[in-house]
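So the structure is just underneath, and the comments pick up after that.
Every protein chain of the complex appears in place save one, which is left out.
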Amino acid sequence: MSFTADAWARTADLRAAIDASPFVTALGAGTLAPATFRHYLEQDVLYLVGYARALSLLAAGAPDVASAGFWSRSAHGAGLVETSLHADLLGSGALPAAPGGGPPVASPTTLAYPSYLVATAATAPHAVGVAAVLPCFWVYADVAGRLARTAAAVVRDGGEHPFARWVAAYDDGGFLASVATARELADAAAAEQPAATVEAMHVAFATATRYELMFWDTAFAHEDWPHPL
Amino acid sequence: MSFTADAWARTADLRAAIDASPFVTALGAGTLAPATFRHYLEQDVLYLVGYARALSLLAAGAPDVASAGFWSRSAHGAGLVETSLHADLLGSGALPAAPGGGPPVASPTTLAYPSYLVATAATAPHAVGVAAVLPCFWVYADVAGRLARTAAAVVRDGGEHPFARWVAAYDDGGFLASVATARELADAAAAEQPAATVEAMHVAFATATRYELMFWDTAFAHEDWPHPL
Amino acid sequence: MSFTADAWARTADLRAAIDASPFVTALGAGTLAPATFRHYLEQDVLYLVGYARALSLLAAGAPDVASAGFWSRSAHGAGLVETSLHADLLGSGALPAAPGGGPPVASPTTLAYPSYLVATAATAPHAVGVAAVLPCFWVYADVAGRLARTAAAVVRDGGEHPFARWVAAYDDGGFLASVATARELADAAAAEQPAATVEAMHVAFATATRYELMFWDTAFAHEDWPHPL
Partner (left out) sequence: MSFTADAWARTADLRAAIDASPFVTALGAGTLAPATFRHYLEQDVLYLVGYARALSLLAAGAPDVASAGFWSRSAHGAGLVETSLHADLLGSGALPAAPGGGPPVASPTTLAYPSYLVATAATAPHAVGVAAVLPCFWVYADVAGRLARTAAAVVRDGGEHPFARWVAAYDDGGFLASVATARELADAAAAEQPAATVEAMHVAFATATRYELMFWDTAFAHEDWPHPL
């Protein structure tokens, strides 16, 4: 079995928990509180800064020109999502202003997830770093595909869905092609590794998938730190 | 005011919360449950692996030979703590066996804290990385000094203190000299930085101090993940 | 004076030596031996692999999203040059086959220059890394601009110039815009640094400019190692 097929099967419970999470179900139905969606977008902007750093480290350590090019293009794309898609929506007036003012602060999960990706890309074997960033391509796209279909059905049935266009952005061909390439690179990397490294890849993939789940859940709960700085 | 004096003052509340935390007060009094102490040591062993990686990254990016030597010596020392002080105690039979068997698993905080240090050392300016690792020298030594005195008083008053010797290990001259050097390097680094970088150093110092607090608290609570892998 | 204006002035002799070098003058005149041009392209392909890694490391350590995006886009672009512009020409049959067969081997300078860039980007302050990669944008574009005009004049006067199209590729608007951005980022970085770091930036800029000169010269001389592996 390929690494990705195995990793997908091993994370079935985590992925089912994502689909059943209150954030994802409300986002699909169009009933998510706009303040919660704003909070999510703000946290995602903070996340993407570290995610892009992790992708750039993978580009620096990639085994060949083609994969290096993929990771630097993806790093560039992560920055674009942040500065265009999210920023457009956050600045559009369509969402309620953040309470309290001041710049958004990363939640514990929003700090931990990209820290884990950057630390892994900086110090673990390249293949393990690839496995760590893969859920943010693949698991995210998988969830987004269902969200897009659910949101489209809501609109088709005459309902309102304030985030239908945003959701659709992750279901486009370019992003799905990136997912396919990221999977291929993970499988190619795994094929050359000793068993211990493949197992470390599985731990990294599952850990990042759990962070995906926690990211939705903590955004829904507006997770805060136990103590302010 | 020096960076370290300022950083110390800014984190007064977090440091007071550490002293008042249930783990630290019970550890000082000698009343900490041995199973909790074992759990803490196991988590600390996992923490130290990442901490040593962060120190090695600082050594790689240090501005001069003397500071590079300090960080590599500290990285080496962190590994020694792990493989001698902690391992001796964990293997001594003095502590109850871990429930469930299997190797210890990093808690959310035990994964997040060293990930943050490694990610910061790998991608932020060197001075910010220095500020991030400083609490694990300085705040830890400050707490340990009080713990050692409290534990010594318990023993002197004829009480039992199962962890008195372990606690005393962090109050020795070599570790305190390292703390002094780490502070000097942080102040030297801060003296050359623009205001924005010094502010980033403060955020890193406070963030790591909060992780110190959370590390004690989550060890006490045997923090677990919301979902298994 | 801005950092870049100062760095430009300090490297006047090195840059004049580039313009007067036998490779550059022959390339401009269209009289460069095709076998030498092929050797240069092969060496440049090898160089670009390391150059792209250095740019990705700068992306990983960039202070903000905009500059991170610039460096990852540039890293991606360096890979594209390698796999399209150069590969097209090398595979076109327009150039004589390499002697000896076997894959091209990096010359001492082709190994040293990108090693220096990667090592600097990996361990020196970000600003110094930016200064180190800048000549490959700016000095190269400056030389290429004159080459393009010279080559165009040769063609206009009815002469033959086998490399006129290749030369023109470096004089296009997109590359020149990248040069302008790289210069702005270097000046912005320098504005915040202490004097010692700015001086280290100057050393890095001049060192990389000298490597640019050596790269042309050693390609012309088909530089080889004193001993085979």
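Quick notes on this structure:
In order of appearance the chains are A, B and C, and numbering begins at 1 in each one.
To be clear about the criterion, a contact is a pair of C-beta atoms (placed from the backbone, for glycine too) under 8 Å apart; a residue touches a chain by one contact, two chains touch by 3 or more.
All of these numbers come straight from a predicted model, not from anything done at the bench.
Among C:41, C:81 or C:214, only C:214 touches the chain left out of the display. The missing chain, though absent from the display, is touched by one residue of C:2, C:25, C:123 or C:181; that residue is C:123. Only one of the listed residues, A:61, A:77, A:108 or A:135, touches the absent chain: A:61. Residues of chain C in contact with the chain left out of this view: 13-14, 17, 50, 53, 57, 108, 111-112, 114-116, 118-120, 122-123, 203, 206-207, 210, 213-214, 217, 225-227, 229.
Counting over the whole complex, chain A has residues 60-61, 122-126, 192-194, 196-197 touching the chain that is not drawn. Listed by residue number, the positions of chain B touching the unshown chain are 49, 52-57, 59-61, 65-66, 68-69, 71-73, 75-76, 79-80, 82-83, 118.
Here, only the chains that are shown with their structure count from here on.
With centres computed as the average of Cα coordinates, no chain lies farther from chain C than B.
Central chain by Cα centroid: A, whose mean Cα position is closest to the mean of all protein Cα atoms. Residues of chain A found to touch two or more other chains are 53, 57, 118.
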